[in-house]
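Only a part of the assembly is drawn; its chains keep their places, and the rest are absent.
Letters A and B name the chains as they come in the text, with residue numbers starting at 1 for each one.
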Amino acid sequence: MIPDALSQGQFDIVYNFLSLVIASQLFTALFLLISLPRILPRYRNAITVAIIVCGIAAYHYFRIFDSFKEAFVTDALGGAGTYTQAAGASFNEGYRYVDWLLTVPLLLVELVAVLALARKVQAQLLFKLVPAAALMIILGYPGEISGDTGTRGLFGLLSTLPFLYILYVLFVQLTKSLDLQPAGVRQTLSNLRWLLLLSWGVYPIAYLLPMLNIEGANAWVGLQIGYSVADILAKAVYALIIFKVARIKSFADDA
Amino acid sequence: MIPDALSQGQFDIVYNFLSLVIASQLFTALFLLISLPRILPRYRNAITVAIIVCGIAAYHYFRIFDSFKEAFVTDALGGAGTYTQAAGASFNEGYRYVDWLLTVPLLLVELVAVLALARKVQAQLLFKLVPAAALMIILGYPGEISGDTGTRGLFGLLSTLPFLYILYVLFVQLTKSLDLQPAGVRQTLSNLRWLLLLSWGVYPIAYLLPMLNIEGANAWVGLQIGYSVADILAKAVYALIIFKVARIKSFADDA
């Protein structure tokens, strides 16, 4: 799956996207941390989880960035040549899955926490969503590291089942709870769900890329960019919208 | 004990588990730190100790991770070969024991602190638990670094004595105090003790692995994964449950 060679242009674009994700996640986490005291205590748990999610992502992207730099090298002056796989170092695909294992369940916790539903309803929702999210990631991994298209397809399919279940809970079961939300945030919460659908949808699609007949390195570069953009949307932008909901609700509850 | 060679798959799985532990401990510590003000002052000591424990563990896993990377090397392109012991660098087994020496007594302090018993009862309990914990770790070390199965067995046995004593104090002597806890947390505290038993039990079992006739590298890989998972359970998950107890008690006391 990992290409044997990248052109300088391909190397540079992956390099810059990875660095962009670091900055986005790290400073979203810092922004939320500094802004936390301006949120009512009852919504602070949601924002704290958002800080942790963006922080974990920043940690993993620091590692991914370094792994990428070590894994592809060139001898050309000014780096203006072809980058090939280095001796003794591999690009570690495991970081993304380790990251998702921790952050995907937490993203659902964030969402449920900002709704501030009754304790029991919260617990019931999370009891469905969190294990499904963990299962989805764990089932996807064997396919991702396998070189075989069949295996990739099979585990991709298995992983899609919990994925669909999560969407079902969010888009069918949760709909009733949305009606109980203050009028001022209903539209924003609905946007949030669509953002979730849009950004989460990128992952299975990016996962399919290597199975199409696109030329190796380009497919891989596309996959890295796709994951990077989706990670910014699904964590940083998502966190900022959650923050907005919490701010509006803080004003409303205070009045 | 340290294997002469690891396959890429073995190298990668240890690598990713070590990184997972870093993220888990570091961000559990940060989550608790950010959440500390939402806990009543009387339970803050327990949570502060939990932060310190997870922080110490994160520190040591950063070191263990770097030690592992330096200790096993390959020349194969893309890291796709056998990893052998590097010249001039050893995987330092000492980090784990140094970590346990500091954190295992603190884990017991955490537990006793969240119970918020009378000062005198607390002091009595810690007077028994802390020295027993330190003794357990110190007695285990000579066995761990010894290449000889007999020595390993002997010190393992000696170390088991304070281990059993700790379990006796926790599961027999402490049981009365549990009845004095508010109804709402009794179940959670009971779960906490079982988590402790389950996760602490991993260590002596992992310690036994090299004495069985499992093929070298696999036993060692299993031991690293076992220790990693147990460390997440015994420190991070444990801390989050303690946090939950403190949150529930904060609500109860406030009312």
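FYI, a contact is a pair of C-beta atoms (placed from the backbone, for glycine too) under 8 Å apart; a residue touches a chain by one contact, two chains touch by 3 or more.
None of these values were measured; they are calculated from a predicted model.
Asks: Assuming the 2 chains shown are copies of one sequence, what number of copies does the full assembly in this structure comprise?
Replies: 5
Throughout what follows, only the chains that are shown with their structure count from here on.
Asks: Angle of the rotation mapping chain A onto its copy chain B, from a C-alpha fit, rounded to a multiple of 5 degrees, please.
Replies: Rounded to the nearest 5 degrees, it is 70.
Asks: Averaging only over C-alpha atoms, locate the centres of chain A and chain B and give their separation in whole Å.
Replies: About 29 Å separates the centre of chain A from that of chain B.
Asks: Okay, in this complex, where on chain A does chain B touch?
Replies: 2, 4, 33, 36, 41, 44-45, 48-49, 51-52, 55-56, 59-60, 63, 71, 85-92, 94-95, 98-99, 101-102
Asks: Quick one: in the complex, what on chain B touches chain A?
Replies: 8, 12, 15-16, 19-20, 22-24, 26-27, 30-31, 34-35, 38, 73-80
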